[in-house]
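Removed: one protein chain of the complex. Kept in place: all other protein chains.
Coming up: subunit A.
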């Protein structure tokens, strides 16, 4: 039995990378490649061709461990762009877009020199200020017109970003919940953001039961938030949803999802 798809027909946008902005014109003439490369040079550390995020840095940012060594390139870039925490939709959206240029492959937290120049050339930014402005304004449209597939790609990216270099197959439940309420909840999809807050609450409260989330469970959230009604009336636990969603729906229907403000 296949479930009936009740997907809202999304406009097939050719690309999600280039929201045409009026403001962009101002920068058009001034783009200079050397400035762009110089910017990249500022943030390289050991590896001269890649901007790297260490697992340590991520943990430090999330307050999981004290800082032991100077922040790495990507971490500094994030700070200089004005993002206090790495779990920020605008910032992740920017990283995702840089990597998404190489279509299909989603790597983890690393920006290659080529990607950097290519992307900055495309959006014609060569200073931090321009870049900051561009990120802020493009993220406003984030996810609005995405297809399910694009959303899934973004989810996969987030997952791999959080895993970082330590190649595990799953992320902590707390981490997933933080991603949900700090990143997914801020997207412009109303249903998805409502679900994500609920789901984050559920995860926070059931950390002991569900200790970690794997990529499959994480990605299915996109399907879940797309196909399931807000009152979960069309949810059937006999369908192929992972167990955690069965539990989630049961939890919601028990009325436990009182509007707890997420952390």
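Just a few scattered comments:
To be clear about the criterion, a residue touches a chain if its C-beta (ideal position, glycine included) is under 8 Å from a C-beta of that chain, and two chains touch if they have at least 3 such contacts; residues count from 1.
Just so we're on the same page, contacts and distances are computed from a predicted model.
Think of the chain that is not pictured: of "Transmembrane protein 231", "GDP-L-galactose phosphorylase 2-like", "proteasome endopeptidase complex" or "Cullin", UniProt labels it "Cullin". Among the residues A:33, A:140 or A:243, only A:243 touches the chain that is left out of the figure. On the side of subunit A, touch with the chain left out of the figure occurs at residues 1-3, 148-149, 152, 169-170, 214-217, 219-220, 223, 227, 238-243, 246.
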